[in-house]
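Yeah, one chain of the complex is gone here, protein chain that is, but the others are all in their spots.
First chain written, first letter: the chains are A and B, and each begins at residue 1.
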Amino acid sequence: MKQFILRRVAQLVLVVFSVTFLTFASLNLVGDPLFNIVGVLSGIPDEQCEAVARGEIEDTQSSGLNVGDCALIAQAKEQNNLDKNVAERYGIWLSDMASGDFGTSFVNGDEISDIVKERLPVTIRLIVLAQIVALGIAIPWGVASAYRANRGFDKASTVGSFGLLSIPNFALGVILLYFFTLRWQIFPSRYENAGWWSELKALTLPAFTLGLGLAATYQRLLRTDLITTLQDDFIHMARAKGMSDRHIMYRHALRPSMFSVITVFGVNTGALIGGALVVEQIFSIPGVGTELVEAVLRNDPPVVISLISVVAIGFVLINFFVDLMYGYLDPRVRTS
Amino acid sequence: MSEIETTGESRLEAISMDDDVVDAVKKKLGVGFWIAVGWLGLLVATVVLAPLLPFDDPDKLASGPARTGPSMDNWFGTDALGRDVFARTVYGARVSLVVGFIAIAFGMVVGGSLGMIAGYFRGRVDQVISFLFFTLLSFPGLILALLITSTFDRTLRTVSLTLGVLAVAPVGRLARAATLVFAEREFVQAARVIGAKHFRILTRELLPVVLIPMAALALLGMGVAIVAEGGLAFLQLSVEDISWGVIINDGRGIRDLQENPHVALMPIGVMFLTILALNFAGDRVREYFDVRETAF
Partner (left out) sequence: MAEASAANTQLLVRDLTVRFPTTRGTVQAVNGVTFDLARGASLGIVGESGSGKSVTAKTLMNLLPRTAEVAGDVIFEGEDVRRLASEGREHFWGVKMTMVFQDPMTSLNPVKKCGEQIAETLRYHLKRDRKTALAEAEDLLAQVGIPEPGKRVDQYPHELSGGLRQRVVIAMALACEPSLLIADEPTTAVDVTVQKHLLDLLDKLREDRGMSMILITHDLGVARGRCDEIAVMYAGRLVERSAPETLFSDSRHPYTDALLRSIPRIDQPSHTRLEPIPGRPPELINPPEQCAYAPRCRFARSDCLESIPDISGVAGMHEFACFHPANTDRGREALAANLAQGCTVAGLEISGAGASS
């Protein structure tokens, strides 16, 4: 077990490096970061500024420059370490990031760590809520299906979950928005956070949008695993002990049947993060997703890099912890 | 005797009917499969023939009065600018299907080759390729797509290839797993013994059998890619053209939804049916071949 954790930690570190590096490099190699900070001034050739620095020409109108342009460029380069190569810059950025300094936005100078602090909790709440919705639906649903496998209810469930799995989440979002907010006006049309209740109401539809499809995925897996578990002798033993079917389904069969669900739980959190980007757009929720999209559209690489890295690292960590969860679910894994 | 034995002994009442189901599945693709294929065929035919058919220009403004519901003239109604939603859905299908197709084709070619190489040669090569897959999978899908489209441009080609990159790891893993299994089988061992070249074994012996499980994944994956394109459209990061995602995104404003929900709901319906068909067909193919698998 210990060795297993160590191996996974090593893998984790490696993946975090490659993911952040990929993100960093792609946004730094393509396009001109200087342009993003100083705009058209970035078009001034380096030689010209070097000449100014050597005093050969003056940075006045006559040389096609404005007073202080070169100073500005120099400052921008210095602040953002643009004169260093990508690898070096990645190193600096990474150590800054590790110490909690995410840098500032090129465009509006906001502290990125503030943005993360403000936006991330909303998205996390949304995703957690979506998982709760998904599991809350999938567990009783899967149990009911497996309990009378291949009977009417189970057959209807198969069709139902197949349908749910075929609705893209943005489509489901639009449909839910149309019915529950516009037609029946049950849920608010804009995100509000005046206390947990109003936020819960605002996050309910988005959470269902994300959670329903996931519920179908979990239900399928849980059903299959439950059916296998129900053939085990210890289920007969529990019945011989006189436990009610309900007790047996939930207290005996459920936990050993959660492996597949747990396995895809981590992977699906990734899908949820992607889905959250889209769903936040539909329901105008000020989470990481909306900020990320805005940052992309306003061409703000530092913000994009930081947000993507934060999200990707979170995703990797979740999958790491999911692996550890096996140990909890099955004591046999713990000792081997 | 042994036949009965398998159905008997130690099973909870819940599953005592399973053998009936096994019998029912048999080795048939079923009517559902052909309906699904029929729908996909109809869609492809409509898309290909669209310029010849008497559809409106999808971009033509005031093709009917703005914001009207479905009618004989405008089957799916018109949007806020009076454009014909049916025509837009048909032309949107073109982009969506092309994106889905290119994406999965790219995923199959790149992911499939990498996966087969990893599964065949094992060792170092496998470690490197598997780590690559692992890293790719460590990005939440849409985030990776967003990263790529935001660094490059939003042409059909870029978007398709971006989604293709997303498909590389899942397809690759499947190909690797299948190759690992099949490489142990007698027919491959036999080819090795008579001294066939690696390339020849990979393409002549392994590819045909590895393709079978991949076929199902291709259908399912095409659905995933079409949905992902829609997601990108909602982030305004997809193609600068009309796709289903783009149309739905156009029609999802509060005012549009209130006054003419058909602009969003009609293409959603078509898209749903298409994804359903792809999923269903993929599922059937998988089941169909799983049965054959045991016969190898």
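Points to keep in mind about this one:
Operating definition for what follows: a contact is a pair of C-beta atoms (placed from the backbone, for glycine too) under 8 Å apart; a residue touches a chain by one contact, two chains touch by 3 or more.
This structure is a prediction, so every number in the text was calculated from the model and none was measured.
Of the options A:115, A:175, A:238 or A:295, the residue whose C-beta touches the omitted chain is A:238.
The residue touching the chain not shown here, chosen from A:7, A:183 or A:255, is A:255. Per the touch definition above, the residue from A:8, A:247 or A:298 contacting the chain not shown is A:247. Interface residues of subunit A facing the missing partner chain: 232-234, 236-244, 247, 251-252, 255-256, 329-332, 335.
What we mean here is this: only the chains that are shown with their structure count from here on.
Distance from the subunit A centre to the subunit B centre is 23 Å, each centre being the mean of its Cα atoms.
Taken in their complex, subunit B has these residues touching subunit A: 10-12, 14-15, 17-18, 20-21, 131, 134-135, 137-143, 145-148, 150-152, 223, 227, 230-231, 234-237, 245, 248-249, 252, 254, 257-258, 261, 264-265, 268, 271-272, 275-276, 279-280, 283.
For subunit A in complex with subunit B, the residues that touch the partner chain are 11, 14-15, 18-19, 22-23, 26-27, 30-31, 146-151, 162-163, 165-171, 174-175, 177-178, 182, 189, 227, 230-231, 233, 235-236, 239, 267, 269-275, 277-278, 281-282, 292-293, 296-297, 304, 308, 311-312, 315-316, 319.
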